[in-house]
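A protein chain is absent from this complex, but the other protein chains hold their places.
Right after this comes chain A.
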Amino acid sequence: MTAPLRKTLRKHALALVTLLALAAAPFLGFGDGFALGLLARAMILGMAAVSLSLLVGGAGLVSLGHAATMGIGAYTVVAFDAAGISEGLIVFPAAITAAAAYALLTGAVSLRTSGVHFIMITLAFGQMAFFTTSSFSSLGGDDGYTLYARTEWLGTRILDSRLTFHFLCLSLLALVWVGGSLLLGSRFGRVLRAARENPQRALAVGFQPYPYRLVAYVMAGAVGGLAGALLANATEFVSPALLSWTRSGELLFMVILGGVGQLGGAILGALAIVLLEESLSHLLVYWRLVFGPLLVLSVLFLPDGLVGAPLRLRAAFRFASPKRRNADA
């Protein structure tokens, strides 16, 4: 094995192990409908979180309206369903395009601002999308919409198999993660990263960050749309709650909990939050009382997020061990 490859593997070890565990899960006692449904949700939200992480960690753009792209993806599936169309080759590209178009339009305006203003304006656009979907009375309005059927592919109902759907989500999640990581290491990604750390420096060598940020914003929106279309299929029910700003906040939290420095962190963050929420809500009625402090503690003690935890633990161990030797001596 070559040295760079080994380095890459070590850097992404935790995310790789997580993906492998997800691949093995159906055969290790998590193959029932309930568990698969839960994992599918985690993977889909993970996909959206990875795309948000690309914006937050890569480009320094903290969007508080990312759930809108997911919602638009999901509502595209709904709109086609209401029109009696469920062919995946039509529905999925349409969902991705619709979300990307939303990102292009709102991004073109939002990216003229920065910092807190950017957070507020993405939130505002997100709320506009939320109230728009609430007012579609033909699509259920506030009550939401139950799909007649999952999306078909070339007329076959392949997504009805939970196992197939599991591996579809897993492959797409891996694809988004690998693609995003390549993107950050590319010429394009270097410009994004430079403009995040020091926009003045980017300008001084001749890069106007705006077009690069806009393209990144549209890409993240497209992935959000894909995640939304998958989520509609996973739950077979879509409501405006999917676009609420708390959902955007939750995605942002997945990114931060997992670790902003690495895209793989978002996968861990999504999985941790979905599973924790599920298990706590079974154990306790007032589970949010426990959930909240847990999140606060994680931010306090894991500033690099879950992906940074092994390194942090190792450093803590190294720090502790010489002391012990000294005590022995």
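By our rule, a contact is a pair of C-beta atoms (placed from the backbone, for glycine too) under 8 Å apart; a residue touches a chain by one contact, two chains touch by 3 or more; residues count from 1.
Definition applied: contacts and distances are computed from a predicted model.
Choosing from "ABC transporter ATP-binding protein", "CbbX protein", "Copper resistance system multicopper oxidase" or "Aspartyl/glutamyl-tRNA(Asn/Gln) amidotransferase subunit B", the protein name stored in UniProt for the chain missing from the display reads "ABC transporter ATP-binding protein".
In the complete assembly, the contact with the undisplayed chain comes from A:183, out of A:25, A:101, A:158 or A:183. Considering the whole complex, the residue from A:83, A:204, A:285 or A:300 that touches the absent chain is A:204. Contact between chain A and the unshown chain involves residues 179, 182-183, 185-191, 193-194, 197-198, 200-208, 212, 215.
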